[in-house]
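Heads up, one of the protein chains got dropped from this complex, but the rest are sitting where they should.
Presenting chain A:
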Amino acid sequence: MKQGNIKVALVGNPNAGKSTLFNALTGMRQKTGNFPGVTVEKKSGTFRIAAANGHDDAHVTLVDLPGTYSIYPKSKDETVVMDILANPQHPDFPDVVVIVADASNLQRNLLLFTEINDLGIPSVLALNMLDVAESMNLTVNAVQLAMQLNVPVVRINARTGEGMKGLKEAVKQVVERTEKPALQYFYQPKDNEIGLINEVKEIHHLDNDYVALQYVCQHDNFSFLEQPVRARLDALIEKYGFDENNFLANETIARYEKIKPIVSKAVKSEGATEQPYWTRKLDSILLHRVWGYVTFALVLLVVFQAIFAWASYPMDMIDAGTAAAIEWVKGALPAGVLNDLITDGIMAGIGGIIIFIPQIAILFALVAILEESGYMARVMVIMDKLMRRFGLNGRSVVPLISGVACAVPAIMTTRSISSRYERLLTILVTPLMSCSARLPIYAILIAVVVPESKVLGIFNVQGLVLFGLYLLGLLGALGSAWLLSLFIPRKEPSYFMLEMPSYKLPRWGHVGFTMYESVKSFVLEAGKVIMAISIILWVLASYGPGDSMNVAEQQVVTSMHTAPQEEIDAAVASARLESSYAGQFGRFIEPVIRPIGYDWKIGIALLASFAAREVFVGTMATIYSISGDSEDVLTVKQRLIQEKNPETGGLMFTPAVCYSLLIFYVFAMMCMSTIAVVYRETHGWKWPLIQLAYLSTLAYVSAFVVYQVLS
């Protein structure tokens, strides 16, 4: 018997309830959904199995593997399943695999089971969705199934948590058995495959025929094999004239031949099987040529309304709260450099992060509800043809919608797109969707330049401009995808093929936890960057080379000695900033940004916002020498409106400058986290750099055109 920590892996078809079972077992909540791609990242948790008297409880580490229809991966996230299961040295290699099967569709679900079985890894079959099967007039005999499959079969209901004790007990028994039962292969290799299998087994010291076949078919996906090893396997395939496509189709058919009689014995059907009534009824509306789009438009409207209107109340409260906190700390600590760093640098930076929490939380909760209910899969269907025209896939809709919150998680959801080409295009254009970090920039510039009036009595002009900017981002994304598709060659066919899950009520606990997780990762990940930048910027803006800042201050004081103290203070701050490191940097890049209408001060904010766009407003606040709260949009706005252009003597923030800035931020890829995630997802610097160059050019040229036309 194995002592200590037991490792269990969870596998199953998409929509079989795998993530739900994971939650039921570990109690550690995670995001679950109805469409492929929700479980893209490795999730692990722990649970205990109570022991008989006198023994210690068994500790189990549970790893949730991506949902898949077979062990042959069709998308990037599915490759992880065999990368672990074919490699006993892998840290996550399980002692037991729990295979979750949808009892209402047993034949298809057992395909994966027979494959895992043939790999020789001890397994337990968890029969889920028996209630759905019952509603479809199907009765499943678990005992019969266990006898025929030669494996423990446990009836569970992952949503209600029924059967967890039995499942844990079954896992424990499998681990504790002293003798491993002889392996019964569901697939018997053909005569012409045996020579190849034996040679691979010998070279790689394998004792399992089917694992050897996986080395043959999947070695390019195995991260634990070095390049020369892969080349040797390719040579063996050549030597034996192994036809992979032929083998795969024959293997799958042979497996179903074994599964069919098993299922017909274990599953009794009374009358015709049919999908749940409500799913068919809802589909006739939600996939309708008119009502389908009307519903989708309404859903989007609610999402936008929630992010922009409902979120503003908690955001105002956070804003006031941070302002008060900064005020208090400023008074409580002795004045000086440390005080400035804590309040103007660190606290202002943190304030800039947490103000986005309501928007991120609401957006992720809504996306989770759409996924959980099964509606997101329908959106992919009605958007697929449209997306295809731009070189994308119906599945690209989810990253594009999530991009309105933040491009970083949005780009991570592209892993469910099986075509590498469509995935790449989606990654390249997702940052064009206006993310929540652009909202404060839009808000302040619109407030400066667009009058607060109404057209047709109902439409707020500022709101319309904001909507227009989002629309521009969407059009930019689709147009760019089309343009890029002309230059990037498509190497593989495009697939859609998507299982439509039946509609379900979202589990609110999971929605809540998704919200919590996304907020936590946003605060920690984005927070680190924003805080670091805030501190660096504060240092750069507070210190200058040598004595330059004091010299500048002296000059101002002597030239303005008759002016009121307030004006002198403002001028001194401005002069000191100009001679600081940040100021000199701004001066340095001024020639480049002059043609699109910006001066050195905007230049500093622009550079700082390369780290994260949301830094822009805070930087503008610092630069325009405003004391106190840097998130206070009203004061920043008033300062911007009053700012004079030193050359013309007129206003600095003319409509030309404001619109130029707005357009620049719609297109520019001003976000280091996005660059980092694209680097990670595309495995290299090539695509993030191409993307950065392309989007920067697009932003610069568009801003140039807008500025020149308007001024």
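As a convention for this text, a residue touches a chain if its C-beta (ideal position, glycine included) is under 8 Å from a C-beta of that chain, and two chains touch if they have at least 3 such contacts; residues count from 1.
In this section, contacts and distances are computed from a predicted model.
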item: Choices "Peptide ABC transporter ATPase", "ATP-binding cassette domain-containing protein", "Ferrous iron transport protein A" or "SOS (Error prone) mutagenesis protein UmuD" - which one is the UniProt name of the chain not shown; value: "Ferrous iron transport protein A"
item: Which of A:49, A:237 or A:287 contacts the chain that the document leaves out; value: A:287
item: Identified contact with the non-displayed chain, of A:252, A:312, A:339 or A:460; value: A:252
item: Among A:79, A:104 or A:373, the residue in touch with the chain that has been omitted; value: A:104
item: Option from A:304, A:467, A:482 or A:496 whose C-beta touches the chain left out; value: A:496
item: Touching the absent chain when the full complex is considered, from A:11, A:121, A:136 or A:695; value: A:136
item: Where the missing chain touches chain A, by residue; value: 69-70, 72, 74, 104-105, 107-108, 111, 136, 245-246, 248-249, 252-253, 256, 272-275, 279-280, 283-284, 287-290, 292-293, 377, 380-382, 384-386, 394, 493, 495-500, 502
